[in-house]
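Removed: one protein chain of the complex. Kept in place: all other protein chains.
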Amino acid sequence: MALISHQSGLLTLIIICGAVLFMIYRARQGLESEVRRVAGIDVIDEAIGRSTEMGRPVHITNGLATLYSSGAPQTIAGLSVLSYVAKKCAQNGIPLITTIYVPETIPIVMEMYREASVLAESPEWFDDYNIRYMSSHRFSYATGVQGVLQREKPAASFLMGSFMAEALIFAESGYLAGAMQVAGTAATSQIPFFVAVCDYTLLGDELYAAGAYLSQDAVQMASIAGQDVGKYLAMILLLVGLILSAMGSDWLVNILKL
Amino acid sequence: MADIIVEIGIWVAAAYTLMIYSYPYKDTPLFKFAEHTMIGLGIAITTIMGIRNILDIAVGSIVNKGEIAWIVPILLGLALFTRYSRQYAWLSRWPLALLVGVGIGVSMGSSVDASFLAQIRSTVTGVNTLNKALLGIMIIITITYFIFSIGKEQREKGAFKYTSQLGRYVMMLCFGALFGNTIMTRMALFIGRMNFLLFEWLKLG
Amino acid sequence: MSLLKGKQIPIGITLVVGLMMIVNYYFGAALPAVKSTTTLVQNWTVIVAAFALIIGLINISRIHINHLLKRSKGQWFFSLWCLAIMYIMIALGLFGTTKNPGYQWLYNYVFLPVDATMYSSLAFFISSAAYRAFRARNVESILLLSSGVVIMLMNAPIGEIIWTGFPVIGDWIMSVPNVAAQRAIMICVVMGSVSLGLRTLLGMERGYLGREE
Partner (left out) sequence: MASAKEGFWNKLQAIDQRILYVLIIVVVALPLLRPLSLPITVTSATRTAYEKVDEYSGPGSVVIIAYEFIAGNWPEMGPIAVAMTQHLFRKPDIRIILLAMGRDQGPILAENTLKYIDEMGKEYGEDYVNLGFFAGAEAAMASFASDIPGLVKKDYYGTPIEQLSVMSGLNDLNDIDLFLCLWSGTPGWGEYLRQWQTPYGITVIGGTLGINGPGAQPYVSSGQLKGLVVGLRGGGEYEKLIGKPGEATSGLDAVSTSHLLIIAFIVLGNVGYFAGRRRSGGEV
């Protein structure tokens, strides 16, 4: 017993991973899962299109979470969006400015730019002066992003990743610059500001789903269906727990504490 | 002498404060100057910290304690620089793989237990008031908004259509509340800055 | 050689390290070897990340040196200033210590005030965002608007003087729908991050590794 801590957590993790793996297996067999399209995805295309028409650059930033912290999934999901946006921008031949807080993403972003320019067969699109490290101090980063938004007037700005208070600085500065903005974050405390200011916001889990959608890969889409199993599990646990607790029983709570 | 240095410091601080506040007015060189100062200092401070970490922790442990294993992160760290070469760029994937492995592992390990189950536990403990029951029901309703794998018909006609719309309403109440609640904290910070400008700098008090 | 250059080794590293972190969380108490290895690897990441900071320094230096060489109009002076203050600060901090008076002065009278000012500029941005966003366009924005205004009137002492009901409604919003939505979002976010984590461990989400050679 004492060998394993958080047994209920481990069991839940196994169930969720099992569900995701099962859905991936199904997809490999050719059985596609129907998955709702998140509206924000279309808005991303629209914003890039608008930039192209106006001949103005696109801006993207991926927030504060380092790759080795528990916020890493948000940064990885944000980078998937970046990869997609880079390819589109290279195809359309408009510059993409990436502002960076997490320095270990610099080599990754460089590689994504290179890949985008190769796919679009326009080597001249690759310009690594558009990949701008703005320091790993929050408000230095914020001033840098503000400067880019104010002076280079991007017509589209994507804020995808984990943010803190500077989220609103970016969103308002982007608004002042006249950019169409799409944001995505799992940081609950900042979602309200994105919802209030940006043209579209990927709420929490939708950010993770976005990466899989944009990959257009059936296997990745299947994993989204898999993660829904965990949500059904949560709903069942909540419902049963509510009823039991209202009847005065702590049975479920005690099990979940194991 | 010391007083003069402090006084100059207060004037410099006040000047920078006004430069930053010039941002919404229009594109001024003042903000640009403050911005470049801030980026320069921000990078300097974190770089110093980074170099100290490398020297004190890694190199220090090898030299002073003979802990040879620290050579591994140093080599991996150096491998990041191969991104600037065409021939050896593949090497830069290894350190990134290590960092991502740690990040993914840490988040997968703890999140199910510390976020998922903890939230459920605290919701279903001691449900003895109407509000607590309502809280639980609202959570269930809101989760339905996040269900992605639902067939088209159900999404357009079935119960999920209504619950996910209700879920959005609950979220809007929440976002409004968080927004409104943050205003006081932001005002408090601004009041702090105004106290500095009015009383420490202009000495109006 | 192609094996070395491919993605198998990095994906392997991610998988092994990731699994070790998970095993450590659940079985760490029983497996001291895993626990100590995990701590070791986590300490390593601090060093690897420190090298990444130097990559950042190179990145920004290249950009500004480029502006200087090209004498970019309206920019080269700022680039010069940025480089100057950056390297002066690094020199003061490395060859002196962080107790160096010059370092301390720059830190206390430039860095900290700008930091606090940036933070406080949110007071402006939050006001203009509220003005634009809190508009009764449809049911959703009416809910956003009314809950925001009620909480504002709960927080401002004057609100209670206007109507004693504000704190009562405000408390209810804070403790019921507010908590409900946050918990729901958190629960679903965990699902998303576990699924993304699993894809990453299995090498399906490999954007961070770049394109195939």
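All chains are identified by letter, namely A, B and C, in their written order; residue positions are counted from 1 within each chain.
By our rule, contacts are C-beta pairs under 8 Å (C-beta built on N, C-alpha and C of every residue); 3 or more make two chains touch, one makes a residue touch a chain.
What you see is a predicted model, and the numbers here were worked out from it, not measured in a lab.
Participant: Quick one: which of A:Q7, A:Q91 or A:S189 touches the chain that's been left out?
Facilitator: A:S189
Participant: Please identify which residue in C:Y25, C:F78, C:Y109 or C:F134 touches the non-displayed chain.
Facilitator: Result: among the candidates, C:F134 touches the missing chain.
Participant: Who touches the missing chain here, C:T38, C:N59, C:S79 or C:N155?
Facilitator: C:N155
Participant: For the chain that got dropped from the picture, name the residues of chain B it touches.
Facilitator: Interface residues of chain B facing the absent chain: 24-25, 122, 181-185, 187-195, 198, 204.
Participant: List every residue of chain C that touches the chain not included in the displayed model.
Facilitator: 112, 115-116, 119, 123-124, 127-128, 130-132, 134-137, 145, 149, 152-153, 155-161, 167, 174-175, 178-179
The definition used in the following text is that only the chains that are shown with their structure count from here on.
Participant: Measuring centre to centre, with centres taken as mean CA positions, what chain is farthest from chain B?
Facilitator: Chain A.
Participant: Could you tell me the distance, in whole angstrom, between the mean C-alpha positions of chain A and chain B?
Facilitator: 14
Participant: At least two other chains touched by the same residue of chain C: list those residues.
Facilitator: Those would be 22, 25-26, 42, 45, 48-49, 52-53, 55-56, 60, 114-115, 118-119, 121-122, 126, 129-130, 133-134, 144, 182, 185-191, 193-194, 197-198, 200, 208, 210.
Participant: Two or more other chains touching the same residue: where does that happen in chain B?
Facilitator: Where chain B meets two or more other chains at a single residue, that happens at 20, 23-24, 32, 34, 38-39, 41-43, 45-46, 80, 83, 89, 95-96, 99-100, 102, 104, 106-108, 110-113, 116, 120, 123, 136, 139, 143, 146, 171-172, 174-176, 178-179, 182.
Participant: Would you pull the chain B residues touching chain A in the complex into a rising list?
Facilitator: 20, 23-24, 27, 31-32, 34-35, 38-39, 41-43, 45-46, 80, 83, 89, 92, 95-96, 99-100, 102-104, 106-108, 110-114, 116-117, 120-121, 123-128, 133, 136-137, 139-140, 143-144, 146-152, 155, 171-172, 174-176, 178-179, 182
Participant: Can you check the complex and tell me which residues of chain B touch chain C?
Facilitator: 5, 8-10, 12-14, 16-17, 20-21, 23-24, 29, 32-34, 36-54, 57-58, 69-70, 72-74, 76-78, 80-81, 83, 89-90, 93-102, 104-113, 115-116, 119-120, 123, 131, 134-136, 138-139, 142-143, 145-146, 167-184, 186-187, 189-190, 192-193, 196
Participant: Over in the complex, which chain A residues touch chain C? Could you list them?
Facilitator: Chain A residues touching chain C: 2-6, 9-10, 13, 16-17, 20-21, 24, 66-68, 73-74, 76-77, 79-80, 83, 100, 103-104, 106-108, 111-112, 114-115, 118, 129, 131-133, 135-137, 139, 142-143, 165-166, 168-169, 171-173, 175, 186, 188, 191, 193, 195-197, 203-205, 207-209, 211-212, 217, 219-220, 223-224, 226-228, 230-231, 234.
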